[in-house]
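Left out: one protein chain. Kept in place: all the others.
Let's turn to chain A:
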Amino acid sequence: MSAESASAIQRSQVDLVDFVDWSGVECLNQNSSHSLPNALKQGYREDDGLNLESDADEQLLIYIPFTQVVKLYSVVVQGPEEEGPKTVKLFSNKEHMGFSNVNDFPPSDTAILSLDNLKGKPVGLKYVKFQNVRSLTIFIEDNQSGSDITKVQKIALFGTTVETTDMKGLKKIEDH
């Protein structure tokens, strides 16, 4: 399973950060000085000093709309060992969720992050559930150590877009 997801990264995968619709990005319960762009935006997320931190308690609810329809293959969530996220639930195409109704729907996928994942190993997702994603909601339910603050250093989404397919990427597969 991990081998498949590792190769999936190479196979015509694009970092979907370019297709994020920044005007609609929201994050509930974030600490205003450690906000979502620290973890999501290119450049900020490479800096380990800049984190996304939770505020009132350890849960975070991140809503990411895309500029076009995408297919999601895998996700990388990086964070510190202690306060990094543990249970991460992903919902596709559910808008404006709140903490109160986040448990009303079954998530499209759930991931329990291990320490390897926190170091940067991608988490493979149930591909069939993420074929037609207009927006992604990431619900971080708790963190590794159970502390009051969850810290996230980097969130990267890997997948392909539906309208445009990278022809060069396809050729690479045939070479293999």
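FYI, a contact is a pair of C-beta atoms (placed from the backbone, for glycine too) under 8 Å apart; a residue touches a chain by one contact, two chains touch by 3 or more; residues count from 1.
Keep in mind that, in the parts below, contacts and distances are computed from a predicted model.
Per its UniProt record, the hidden chain corresponds to "26S proteasome regulatory subunit RPN10" from the list "glutathione transferase", "28S ribosomal protein S30, mitochondrial", "26S proteasome regulatory subunit RPN10" or "IBH1-like N-terminal domain-containing protein". Although one chain is not displayed, its contacts with chain A can still be listed: residues 28-29, 32, 55-57, 59, 95-96, 98-100.
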